[in-house]
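I have placed the structure first, in the form of structure tokens, so that the comments after it can refer back to it.
Only one protein chain is missing from this complex, and each of the others stays in its spot.
Coming up: chain A.
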Amino acid sequence: MEKMSRVTTALGGSALTGRTMHCHLDAPANAISVCRDAAQVVVAGRSIFKIYAIEDEQFVEKLNLRVGRKPSLNLSCADVVWHQMDENLLATAATNGVVVTWNLGRPARNKQDQLFTEHKRTVNKVCFHPTEAHVLLSGSQDGFMKCFDLRRKDSVSTFSGQSESVRDVQFSIRDYFTFASTFENGNVQLWDIRRPDRCERMFTAHNGPVFCCDWHPEDRCGAARGGSGRVARMGAGEGCLRTCTAEGGPSPERRPLSVSWTSRRGWLATGGRDKMVKVWDVSTHRAKEVHCVQTIASVARVKWRPECRHHLATCSMMVDHNIYVWDVRRPFVPAAMFAEHRDATTGIAWRHPHDPSFLLSGSKDSTLCQHLFRDASQPVERANPEGLCYGLFGDLAFAAKESLVAAEPGRKPCAGDRRHPIFFKRKPDPAEPFVGLASSALSVFEMEPGSGSMSWFADTAERYALAGRPLAELCDHNARVARDLGRNQVAQTWTMLRIIYCSPGLAPATSLNHSVGKGSSCGLPLMNSFNLKDMAPGLGSETRLDRSKGDTRSDTVLLDSSATLITNEDNEETEGSDVPADYLLGDVEGEDDELYLLDAEHAHQEEPEYVLPQEAFPLRHEIVDTPPGPEHLQDKADSPHVSGSEADAASLAPMDSSFSLLSVSHALYDSRLPPDFFSALVCDMLRFYAEQGDVQMAVSVLIVLGERVRKDIDEQTQEHWYTSYIDLLQRFCLWNVSNQVVKLSTSRAISCLNQASTTLHVNCSHCKRPMSSRGWVCDRCHRCASMCAVCHHVVKGLFVWCQGCSHGGHLQHIMKWLEGSSHCPAGCGHLCEYS
């Protein structure tokens, strides 16, 4: 508040100049304060007390107030304040409970003026009256606030907060008699300086200590005291107020009292240990919270920014060393950030009460800084200005900067474009110097009916067997599940895994029979067709790989499955090139990514302008329905002359026999090579699936194969897969499956997931209070809380209840009841909701 005196009018002709700069102090600073001429700053700390002149290019030490040979605790300052009326007057609060005033006008080297030793414990804050020359207020750890008249030797009045330590005191800027004090127990009190017996108003502002407060400096919010109800009582005092004002020195800006009487007292900003800055409207009878900013660390200081109605600066005493300037209406992203300090910032002050661009700060890292607002980093600029959200029915909404969307080249609306672009502009607020994002575009993409079905995912999740049987059976089972759902690639992968990992003695033999049987028995057209579909592209890419790599045959064969997928990926990449997907999701990590990819892969391309529909669906159809496409044929045509007999055989073989041929070769080679040999490939395959978005496959295989591959994939990746999969499962409400996955996972971070947050909070259905004790008997009403609202018997077993009204009962009864009525069966009138 020291900088907010309205004595200094405007900028006095010459605007402030300067640059972002800092100077090194000899010791950590605890507080700073600016002289009213905005050209000097005082820095105080445990072992420093100096005045610096602020020049254009640098800070210049002007005066060291710490004189005398032996260090005295009176000089170890917790706070310092410079009088805004008198350039020669300073006050400090010492850690040993002494309040000292300093008169720079004294001719002696020692400028110490008066010493008040009335507080028993550390004084946390001192504050001069904004207009009175001789009134000083202090707040101390001992829970008292004292008001001193500097013309007398001791305090004029003592205010007892009746609660714990006082952390901050601030005179209201507009209201002559009012001051606010904040307390360690979270309370804020408003006092009338003439009434030391009790506070005028008290409210709990924060959870835990309130470290700081600041009155809003502006006329529009801050004005003289009193609601309408108070006018009568204050009538007599009006004359006195006038005289006080007259004494109070020149106050050209003070408005006529008649206006101020009915206007509001204004806003008070408070900051607390609970990492919040709250703005209170204290003009009415109840203090009303008007804004709330959530910071990332406890708030040590808060200062309104001059000339900017909604801006305030904060710093923290722990953990976070930056200074933030917030627009209270945008409580999530700071408007500006100053990151110069290397240790906790302890004091901040705006250099001039009418200049919003200079901020001074002192820090524990022993530096004094001047920050220029134009040099501040603006987190908004680095923030991701895109938003993406899925609707309940698979619709996708996507907002981005208009410029970005418009700049997208080569985008032509397709015939089937179901996009509904909505452009809107945010109106710039003329009162607001800090202009937010100019405009953004919102696009909504609708789902084609039925195409967004993810039922395969849920089905797969539920039907997969992950443990409890021999590996071979698990693989077979899962392959069958995948095949039933028409996911042939996946099915084949399972089959391959089985071939690779099941012991070379018995398993290959059976697998051989199995596949040969399949391949050769043309009597089973269905099976056959599956094989065909799967193998065709597989063959294509295999040969392609053969050609390009000229590698050993076993390698190629094993690469087969992944190679198939690579072709897919290629496709996808080509799609991606003309799709904004990259910039859209480029920065987004994790689940969104996954979610998006999942859909992309499974050809439910609900973003028709991203991909031409003709391209999107064929990607899948190519594999599933049609014989090898032209490119594959071409590959084949190329291949024979490059590689040997195998490629030959593969490419020339008729479709129905290709499978058996391949299978045989698998078996032959497998039996010679240890499964370890393949683990790298299997890991690649898993990574590929995960990359592609089918994290389900990656996790399922990981669980089924267990130790065989786990060691080859690093823990973090595994964890990432697990969390993604579990998250997906939970979105589909597959709680049982997700729990099974958690249980089967070997990663420690995952398996402890279902040990966390196992507490269930329950309200008593009679008194609606939380039940503190365990069990089902309420402490307060001594009744059993688990009564069925339908049959009025105690429920044993499954108890279901509404979280809104706490009533519930037997699962069966409630289900039955809800068929007939949506009101609570207990008759409380609540519209119960059950998920």
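One rule holds for everything that comes next: a residue touches a chain if its C-beta (ideal position, glycine included) is under 8 Å from a C-beta of that chain, and two chains touch if they have at least 3 such contacts; residues count from 1.
Assume contacts and distances are computed from a predicted model.
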Missing subunit (named according to UniProt) among the choices "Myotubularin-related protein 9", "Sestrin 1", "Cytokine receptor-like factor 1 isoform X4" or "Trifunctional enzyme subunit alpha, mitochondrial": "Sestrin 1"
Identified contact with the non-displayed chain, of A:Asp86, A:Asp168 or A:Glu184: A:Glu184
Option touching the unshown chain, where A:Pro209, A:Gly271 or A:Gly693 are the choices: A:Pro209
Residue of A:Lys146, A:Arg174, A:His321 or A:Arg708 in touch with the missing chain, whole complex considered: A:His321
From A:Gln40, A:Thr95 or A:Asn187, residue that would touch the chain that is not displayed: A:Thr95
Per the touch definition above, residue among A:Cys35, A:Ile51 or A:Ala78 touching the missing chain: A:Ala78
In chain A, positions touching the absent partner: 28, 46, 70, 72-74, 76, 78, 94-97, 117, 119-122, 141, 184, 208-209, 211, 273, 297-298, 300, 317-319, 321, 342-344, 365, 748, 752, 756-757, 759, 772-777, 779
